[in-house]
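Shown here: the complex without one of its protein chains, the others still in place.
Letters A and B mark the chains as written, and numbering starts fresh at 1 in each.
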Amino acid sequence: MYVAVKGGERAIENAHRLLAHERRGDREVPEVSLDQISEQLSLGVDRVMTEGSLYDRELASLAIKQARGDMIEAIFLVRAFRATLPRFGATEPVDTGAMQVRRRISSTFKDIPGGQILGPTFDYTHRLLDPQLAAGFSPETPSMGEASSAATPRVTDILGRDGLIEPSPGADAEAPVGDLTREPLSFPADRDLRLQNLARADEGFLLALGYSSQRGYGRNHPFAGEIRFGEVEVEFMAEDVGFAVPLGSIAMTECQMVNQFKGSATEAPCFTRGYGLAFGQSERKTMSMAMVDRTLRARELGEEVNAPAQDEEFVMSHSDNVQATGFVEHLKLPHYVDFQSELGLLRKLRKEFAEAAQAPPMQEAAE
Amino acid sequence: MNAPAYNFAYLDEQTKRMIRRAILKAIAIPGYQVPFASREMPMPYGWGTGGVQVTAAILGPEDVLKVIDQGSDDTTNAISIRKFFGKTAGVATTTSTADATVIQTRHRIPEAPLHGGQILVYQVPIPEPLRFLEPRETETRRMHALGEYGLMHVKLYEDIARFGHIATSYAYPVKVNARYVMDPSPTPKFDNPKMDNCPALQLFGAGREKRIYAIPPHTTVVSLDFEDHPFTRYRFDAPCALCGADDSYLDEIVTDDKGGRMFVCSDTDYCESRQAAGHRGSESVAPHKERAHG
Partner (left out) sequence: MVESKNPAQDDQPLLVAENLAKNYGRLTACRDVSFALYPSEVLAVVGESGSGKSTLLQLLSAQLAPSAGRVSYRMRDGVLRDLAALGEAERRFLFRTDWGFVHQDPAQGLRMAVSAGANVGERLMAVGWNHYGRIRDTASSWLERVEIDVDRIDDAPRTYSGGMRQRLQIARNLVTEPRLVFMDEPTGGLDVSVQARLLDLMRNLVSELGLAAIVVTHDLAVARLLSHRVMVMKGGRVIETGLTDQVLDDPREPYTQLLVSSILPA
C-alpha cells in the first residue's frame, strides 16, 4: 500500500549533521586553523577574496574551511556575507603606480626603470613533488637586500609618453562608477561594469578564453607589458574632514597587456591595451582577465567579431561561477512535475507513431 | 570578526525598497520583464533566490506563508525555504492554500482556486520565453519592445509540422493583457488556465537572470496557439489513487521494478484536504462510502 513520502525536514537536518561530521573528518587528526589556511594556502585565500569580491583574509579562510576546500562553495559563502554588509561608499582609485612592489616583471623590455624583480613565484621551479614538504619542513631564510627607493613607473606609462600605446580610457570624473552588485547588467556594457564582471569572474573560464585567443580565436598578439604584485594604499574620502583618509593597505596584482596596434583614417596607429586587477598574488587571473578585457573590445576597435572570447554577451553572462554552479546544480532539485508532462507528450507521440506505422497495410486491405 | 545581524526577512530595507519598485513597475506593465539588481542570497542561484527576494520584499509580520515545490509542502527545497523565512522573519507558516496570504511556489499552481488578497510568488529559472529561439538579450529586448513575436509562432508551426502537435508541455508561453508574451515558469501547461483572470496577484522572480514580472489580479492571460490547433490541457486520464480527484494534476509514482505505476495528486494540500473531507481513491487505507466528487 502506498504511503505518501514525508519526513523531508528530518532528512535535511540529518544531512546537515552528517555534513558537519564529514567536514571535521577523523577526530584523531588535528583540526585545521584559519591561520594555517591564511598563511599556508594563501593563494587559495587570494582567489576566494578576489572572486568573492571581499578583502578579508580571515573570513575567506573561514569560508574555505567551511566549504571543505571547495573554492566555488567558499566564494559563494563570502559573496552571501558581503551582500549583508552596509555600504559606506567607494574608495579613491588605488594608485598601483605607487605600489610597494614585491614582484614586478615585463616581457616587453629586457630591463626597465626599477628593474625586473622576480619575487616569490612558481615560475622557473621544477614541478617535482617534494617529499620534504610532507612532514614539517623549515625553509631557509630568504636572502636579504636593501629595499630600493627607485621609482617603478608602469611600462605602459613609458610607452604612453611617446604615444606608442593608446591612453587608458579616461573616466568621467563627474559620472558615478557603476556597481555590478547593485544594478543589473545590460549590453553593451560600459567599461566599469565589464572590468568588475571580469574581476570576479571564474579564473578557469577566463583562462580558457584567454588561451583560446592565443590559439587564434580572436587573436590580438598580446605581450605582457607588466605584471606587478605588492601592497597598495586604500584611501577613502571622508566628507567631514574634506580629504582622503588612508584605511590601510591591501595586496594586489596588476597586469597590463600590450596588444595588436591599431590605427584609423584620422589617427596614427598605436598599441592597444588589456587590463587585469585582482586581490593577492593572482597572476593567472590578472593575465587572463587582461587578455579577455582586450578581446571583448573587438567591436569597439572595429575588429571582426567571430570568436567566443570576443562575444560580450556570451563571456559576461557566463563568467560568474556562483551563478553558474547554482543553475547547473539546480538540476538536482525535483523536476518530476515537468518530467511528467514530457512523459505524457512523449507517450502520446509514440502512440501516434505506432498507429501511423500500422495504417497503410490496413488501407490496402480495404481496397 | 565581523558578525552579521539580519533584518526582518533577511534583506535590508533599502534592498526591499528597490525590489518593491521593480514589483510596482512590473504590475503597471503586465507581463513585462523588469530588470532588478538581484542580491546574493544564502541559497544558490537557480534554487529560488528570485522568489525568495520577492517574498522577502513583500512579507509583513502578519502574513501567513506557504511554500511548495512540485505542488508539495514537503519537498526538500520547499522545506528549506520555509525554514529560512521561519528563521529570518518569524512569520506564521501553513500548508493550507486557503489560509495562506503569500504562497511561494516552484513549478505548480495550487489546485484550490485563489482568492483576492492572496499573492502567488513563482520561482522562475529562465524568464525569457524567446531565449531558446534567440540567445541574445539585446535582440529579445527589441522583439518585446516592438511586439515582434513572429519567431515564437515559427516555433509552434515547426512543432505541428514535425509532431502534429505543439510540443511544449511545460513553460508554455502566454500572452498577457494582449500585449507581452511571457513565460509562466516551468509549470505544466495544465496550469496555464489558472493564470487567466485570477483574483490573486501573481509575481514572478528570476534571481539569477535578474528579472521580475507580474500579472495583476483579473488580467487576461491567453496561451499561444493556432486557431486550428487550439491550446489543450494535458492530464493523465485517471483519478487520484488516494483521493479520487479527476481534475488535478497527477504525479506518477513507480511502485515496483516490474512497471507498477500509481497516479497521485501533485498538490499535497489539495489531496489531503479531499481525503479529510471523506473522498477516497482506489489505493486508500480504510473502506469507505463513495462520495460525489466536488
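Here, a contact is a pair of C-beta atoms (placed from the backbone, for glycine too) under 8 Å apart; a residue touches a chain by one contact, two chains touch by 3 or more.
All values reported here derive from a predicted model rather than from experimental measurement.
Across B:28, B:154, B:178 or B:277, the residue that sits in touch with the chain not pictured is B:154. Residues of chain B in contact with the chain left out of this view: 142, 145-146, 148-151, 153-154, 157-158, 160-162, 226-229.
Methods note: only the chains that are shown with their structure count from here on.
The residues of chain B lying in touch with chain A in their complex are 1-2, 4, 6, 12, 35-42, 44-47, 49, 69-71, 74-80, 83, 106-108, 125, 135-138, 163-165, 167, 169-171, 186-190, 208, 210, 234-236, 241-242, 249-253, 255, 262, 264, 266, 268, 271, 283, 285. Every residue of chain A that touches chain B in the complex is listed here, in rising order: 1-2, 4-9, 11-12, 56, 58-59, 62, 76, 79-86, 181-188, 313, 317, 322-323, 325-330, 333-338, 340-345, 348-349, 352.
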